[in-house]
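Left out: one protein chain. Kept in place: all the others.
Lettered A, B and C in written order, each chain numbered from 1.
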Amino acid sequence: MEVEIGRGKKGRRAYGFDDIAIVPSRRTRDAEDVDISWKLGPFTLPLPCLASAMDGVVDPAFAIAMGKLGGLAVLNLEGVQTRYDNAAEQLDRIAALPKETATRTMQDIYREPIKDELVARRIKEIKDGGVLAAASLTPQRVEQYYQIALDAGLDVLVIQGTVISAEHVSSKVTPLNIKEFIADCPVPVIVGGVASYATTLHLMRTGAIGVLVGVGPGHACTTRGVLGIGVPQATAIADAAAARIQHLLETGTYCNVIADGGMRTGGDISKAVALGADAVMIGSPLAAASEAPGRGYHWGMATFHPELPRGTRVKAGVKGTLKEILAGPAHENDGTLNLFGALRTSMATCGYDTIQSFQKAEVMVAPALMTEGKKLQKEQDVGMG
Amino acid sequence: MEVEIGRGKKGRRAYGFDDIAIVPSRRTRDAEDVDISWKLGPFTLPLPCLASAMDGVVDPAFAIAMGKLGGLAVLNLEGVQTRYDNAAEQLDRIAALPKETATRTMQDIYREPIKDELVARRIKEIKDGGVLAAASLTPQRVEQYYQIALDAGLDVLVIQGTVISAEHVSSKVTPLNIKEFIADCPVPVIVGGVASYATTLHLMRTGAIGVLVGVGPGHACTTRGVLGIGVPQATAIADAAAARIQHLLETGTYCNVIADGGMRTGGDISKAVALGADAVMIGSPLAAASEAPGRGYHWGMATFHPELPRGTRVKAGVKGTLKEILAGPAHENDGTLNLFGALRTSMATCGYDTIQSFQKAEVMVAPALMTEGKKLQKEQDVGMG
Amino acid sequence: MEVEIGRGKKGRRAYGFDDIAIVPSRRTRDAEDVDISWKLGPFTLPLPCLASAMDGVVDPAFAIAMGKLGGLAVLNLEGVQTRYDNAAEQLDRIAALPKETATRTMQDIYREPIKDELVARRIKEIKDGGVLAAASLTPQRVEQYYQIALDAGLDVLVIQGTVISAEHVSSKVTPLNIKEFIADCPVPVIVGGVASYATTLHLMRTGAIGVLVGVGPGHACTTRGVLGIGVPQATAIADAAAARIQHLLETGTYCNVIADGGMRTGGDISKAVALGADAVMIGSPLAAASEAPGRGYHWGMATFHPELPRGTRVKAGVKGTLKEILAGPAHENDGTLNLFGALRTSMATCGYDTIQSFQKAEVMVAPALMTEGKKLQKEQDVGMG
Partner (left out) sequence: MEVEIGRGKKGRRAYGFDDIAIVPSRRTRDAEDVDISWKLGPFTLPLPCLASAMDGVVDPAFAIAMGKLGGLAVLNLEGVQTRYDNAAEQLDRIAALPKETATRTMQDIYREPIKDELVARRIKEIKDGGVLAAASLTPQRVEQYYQIALDAGLDVLVIQGTVISAEHVSSKVTPLNIKEFIADCPVPVIVGGVASYATTLHLMRTGAIGVLVGVGPGHACTTRGVLGIGVPQATAIADAAAARIQHLLETGTYCNVIADGGMRTGGDISKAVALGADAVMIGSPLAAASEAPGRGYHWGMATFHPELPRGTRVKAGVKGTLKEILAGPAHENDGTLNLFGALRTSMATCGYDTIQSFQKAEVMVAPALMTEGKKLQKEQDVGMG
């Protein structure tokens, strides 16, 4: 499937969500008969949904609300929550920044050091809400903070960077040996992001219970423009799903593929599963919940890089309650509310009753369709009184 | 023709109307010599055109006007006409809704129950106009209402859902057995929508006289965004046409392929036929007739779903009389008036004289052309004083 | 090169000018050494350029100016010039029409009958200017008017319809037998438009000295939207060029391929030649000449069809004198001035010195490039003070 870009270079053709459409099978089902639960290591979760470790999306209160609805929110242990005792004050400040100076001021805000005490306190706040506590660290800071988080009651650790590999090379420091770390870690570990078959397979072999698939697809991320790096999500998920099969054949262990970023609607989430994902990690759609800490804004972890920022503070607005966004009912028809009711209906309409059977759904490559659809919707928005 | 989306997934490349252009043959004809009539079971209809079962498009008066012009309008038996004695009042209300609350209020309006008496009365109103009466029901409600409709004089029954299959699975209710139902039904039955070779073939085997082809292509439908499901119409029609041939070989019976949704202009209708359709079902273009009940708006059956609305109230405006839209004369040049004069001229220009011969016309895949054309038209609209 | 659109239908992938880029060879030349002249039957013309038979482009005065600059203008013998003694008055009226009623009023204006006397007078006016006189008729009217035109001094006859074929079928009238007509016609005949190998070859066999290639590509034409018919010009020209070779092999006669429509810039004209054209017929770019009769507007012959109009009155503006548009100098840099200086420079830059050698230039399929370029230019237009 490689095409020749020029005499000296070939490349695979890759596809994004907008290039893909799901094809109904010859069977239909009742939506009530569809089961969208999934297993994450020892836990069975009703909704195949993680909330992204972004400061505009997850704080302890949001994590509790998310857990009670059946999902799992991941707290960013390197964000405002662990740098500031009064995180709300900084979130107010960020929401009020004028566009021109937003990046520069956020660089300043994130220069404040992380406090051990706050790492522990935020985890405890989540646990006190009676839900699972999940939190993320970058590979460079895992060893410094993970024990504090564990002691505070952490249930799931997420090790996450823009791009992560099982083999980091450095002349200055000894990098985290993910495989050894996971072997010793008493709680399940999710790692990412990755975007290729080989890296997914290597990371699955570290013993992780899930791999985050996605390099640069998220809506608050400008990695593609700044670095030129990125794999469209449809291809990345399908590649990772193939690595999961290979890993299952080799080890007998099923490792979760979690599509991370680039999904806006219930249709995108349905496509992620139809392409092979077990669950999705979403940020932008949840930032529009009235419970989200971002006050209508959100931004990624690379936004405030001191020398090479590559994210954007995105205006998400407020579209409804978290419950309305995750499980409905919807009073809008653009696909951004009742996301998992949509997944359930999509599966029923196509005749599938479990996440794992829906991963085998037929899909088509249909780019014109999607752009046409979007263009149209925009025209309607403009055209209507 | 499959492409590899990623290691774990392949998909066919699919095409929409905008990707397709019809190629003239080496012969031309007089438009007067072209015959665009078609047979729908026992009926021969002058225009290969059905009006969609949408509340903004078809009411009894519109159905009569449509029938007199040679087409066939399908009344939605689950819409405002059968829920409200004074349907006009609700249509006025919908047209006046502000955009922000339109979906929510329509959800309320459609909570009113369907009345048996109104089902019968609306059918009779159409019959009193001296034309064929066609009406639609969803599979879930066929058994409850079809006998009332038949008793009132129904000529053609349309069984229609977003996606329909010959094999619906439910743990709670016994689904309609379409094959058994049709065998016993005294009037011809059309079923849909479908979007694949296999499902079309299965539905043709139920004894239906026509299959509606189209999942999510219509202009008032956001199924693609909300559910991720959809097959571009050019591919869907060509697949269904292949199923029709297979069914003809197996049974000796010719079952009609009716392209449903996604057509805006005479060019789109011509392409639908050139790709294999026997007739088209259109909503948006007819909603712009001065006779349409929607007062310049229209919306689909999924718009008012109580928990997962996936349609939009679209502003259609008023472009002319129904006669001008169907048969001209046109005083605009954007392709939305004199739709079937355009089909006739397209067939003549390409050298074909019947619907069935035009189904064999040469087509090209020519995406750039189409977008360029549209872009240009927009620029001209802006550029002119 | 066919792709499967669906199970029942295949189609060739077709390309337009925007999909194509010319590739420099390993040689470069001086622009002064490039010869862009061509032969049209007995005539050698300095510029490979015909002006379209459109009322907003060609009147007798324009035809004289065009001839003096080395090109050949084609007068529409069925337009305002032959319907009205005082054509200028009607052209003033058209230019002043408000957008909303333009099509309807033009339908009225063109209901006025053609006068024999005016057909003769307009040809004589051109001949009195000391240049070649070329004029166009539709196949239906050739027999009625050609003798009048010949008697008045016509040098080149153009037989032109939206789509023309060597085999028109009619139940009511005996169509023009183009082959017999050309055999008896004392002046050279050009026919068109065509858009396929087979039809081009058939028309070449009628004895025409040139074939107009283009169905629906022009900027004042909405044939694609209204009828769904159209072949992107790059593919149409290359197909016609292949027919020219076949015809040359069969008969020893070289028949000209004239690209008709869809060209806006010197780059588009260069591509038409690189794809195989001997000359181009252009309308929109010349309508922007201060000498053009359209007062800054132009429109095609199908714009005023009484029942199915399929053209648009396009605002062309006034960009410069005809000499500046054809041969420079240019004081704008968007490619719409000095069109044939651009062709000369393009040929020199790529290393070719005659039209026929440039027809063999290497081209690439490079769609992204072109849209990017255009998008950019638009942004610059907006961005500059």
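Convention: a residue touches a chain if its C-beta (ideal position, glycine included) is under 8 Å from a C-beta of that chain, and two chains touch if they have at least 3 such contacts.
Quick caveat: nothing in here was measured; it's all calculated off a predicted structure.
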In the complete complex, the chain left out here touches which of the visible ones?
A, C
From C:Asp239, C:Asp260 or C:Asp278, the answer for touching the chain not displayed is C:Asp239
Tell me which stretches of chain A touch the chain missing from the display.
3-9, 11-16, 18-19, 98-99, 103-104, 107, 161-173, 194-196, 198-199, 202, 215, 217, 219, 222, 224-232, 235, 303, 306-315, 367
Had the left-out chain been drawn, it would touch chain C at residues 1, 12-15, 20-30, 32-33, 197, 234-243, 245, 265-271, 274-276, 328-335, 338, 341-342, 345-346, 349-351, 353, 362-366, 368-370, 372-374, 376-377, 380, 383-385
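We adopt the following convention: only the chains that are shown with their structure count from here on.
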Are the two sides of the chain B and chain C contact the same residues or different ones, given that same means over half of the numbers occur on both copies?
different
From the mean C-alpha coordinate of chain A to that of chain C, what's the distance rounded to whole Å?
55
Taking each chain's centre as its mean C-alpha position, how far apart are chain B and chain C in Å?
39
In chain B, what residues contact two or more other chains?
12-15, 235
